[in-house]
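Here is the structure we will look at.
Every protein chain of the complex appears in place save one, which is left out.
And then chain A:
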Amino acid sequence: MESKKAEKRSEIKQTSSFWVWVIASVIFRLILIYFPQNLNLSSRPEVSTPLTSLRRLAEGYWLKQSSMSPYSGSMYHGSPLLLSLLGPLTVNGIEGQPNHLQCGLLFVLADVVSAMLLRATGQSLQMSYSRSLKLLGLVQLSKNSEMLSSGDIAALVYLWNPFTIVASVGLSTSPIENLMIILSLYGASKRLSSLAAFGWVMATHLSLYPVVLIIPLIFLLGYGPDGPPRKLFLQRRCIKDGTNPISDNFCQQDELLNQSNLPVTFSWKPVIHFLFWVSVWSVYVMVLCGMSVKQNGGMWEMFKSTYGFILTVEDLSPNMGVLWYFFAEVFDFFRNFFLIVFHVNILFMILPLAVRLNHRPCFLAFVYIAISSMLKSYPSVGDSALYLGLLGWFVFELADMQFSFFLFCGYVGVSILSPVMHNLWIWRGTGNANFYYATAMAFACFQIILVVESVSAVLNHDRMLRKLSVTDP
């Protein structure tokens, strides 16, 4: 009785401190937004890419207002829906306030909503995970996993990550793209098919790369949230029944009947709902886009200057990615070949990852997001902010991750060196392009290490679970 009370008290304390940190982060953002000239963050190449720059969006809106197609120059490459949502905010500012205030407030709001959704998703993930650990009989582990509230951690990491702060204060549209991705994951983890479908369709519409998230979303809807490998449950059942765990062919047969509460079977109903809603939402989005680009250009022009621009890497301005310098230097007749190779590199990894991580759809989504934000054609810190936030969900699983301190130092180092090198090259003219390119390469390497190490840590965690569940009954 006494211990329960203490627990509850500590829980209340925890939640109150969580809210304090959330409010502090919002206040911090508001202070930064109120700075004059926006701290020049919006012109940083790390923050605003050709796809996410609000300045380009304002140009597109201006062109649209003067009855031209927003895509008629090669300035705007975003969605027409975003244009009609954010466009008016870029023009009429409130009297006496900075011009970008409304957009800034909207992005802060998007950040806070994302953080709340991250928290809710994280909590439900944690609950289901500890429940499945209990089912496996690993009570100690399940208690350990409850010690840290991963939802809170993910939300706070997302809110206080300097990358997120810079992306939302620097007026890039990536907070909205991130919100859509998180929304789809939230909807899928709560088995709200229509919400998941909406998030996925919008995220795909805004930045194309989230299209690969359909695999983890289907797993999430079909199997439920992350858990230990499904084989372990079957083995566990069999062990409990006292039969031989190796010949589980027979064991499975009679267990199938009363397994509905276990995340072992694939339930088709939410998946079919999801697919239905996906088609509904995509038709809806297409109709809206068609209406807004009807007068000028039409849909083909829109696809050409949004998805086409992403896939053909036309803009060679420097960013944090690996592709800009490559395509500025590569010989023209190899260009198409390398375009295909680099994009296929993202797709090649989809299948092996889906096979090995199908019992952990959220982690699979994290890996996909990390890979695509590393290899995409115009990456920005907003994309990194998203996967770093999602990393918070897996604190328990990734506790044994290697090189985490090294990675932390690497991220800090790159985010300090990259602006310095950019300044030396572009503004002072004392450095050259190779310096900046080197930091981009280093950043890519750190991201690769992060992905590889986190995947191997999760696989090791699974191995450990397997051992534990087999050895102690």
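One rule holds for everything that comes next: contacts are C-beta pairs under 8 Å (C-beta built on N, C-alpha and C of every residue); 3 or more make two chains touch, one makes a residue touch a chain; residues count from 1.
Everything that follows uses one rule, which is that contacts and distances are computed from a predicted model.
J.: Per UniProt, what's the omitted chain called: "GPI transamidase component PIG-T", "Potassium channel domain-containing protein", "Translation initiation factor eIF2B subunit beta" or "Piso0_004200 protein"?
T.: So, among "GPI transamidase component PIG-T", "Potassium channel domain-containing protein", "Translation initiation factor eIF2B subunit beta" or "Piso0_004200 protein", the name matching the hidden chain's UniProt entry is "GPI transamidase component PIG-T".
J.: In the full complex, which of A:Val26, A:Ala120, A:Ala444 or A:Leu468 touches the chain missing from this view?
T.: A:Ala444
J.: Which residues does chain A use to touch the chain missing from this display?
T.: On the chain A side, contact with the omitted chain comes from 43, 55, 58-59, 61-63, 66, 68, 72-75, 314-318, 322-332, 341-342, 345, 348-349, 352-353, 355-356, 371, 374-375, 425-427, 429, 432-434, 437, 441, 444-445, 448, 451-452, 455-456, 459, 463, 466.
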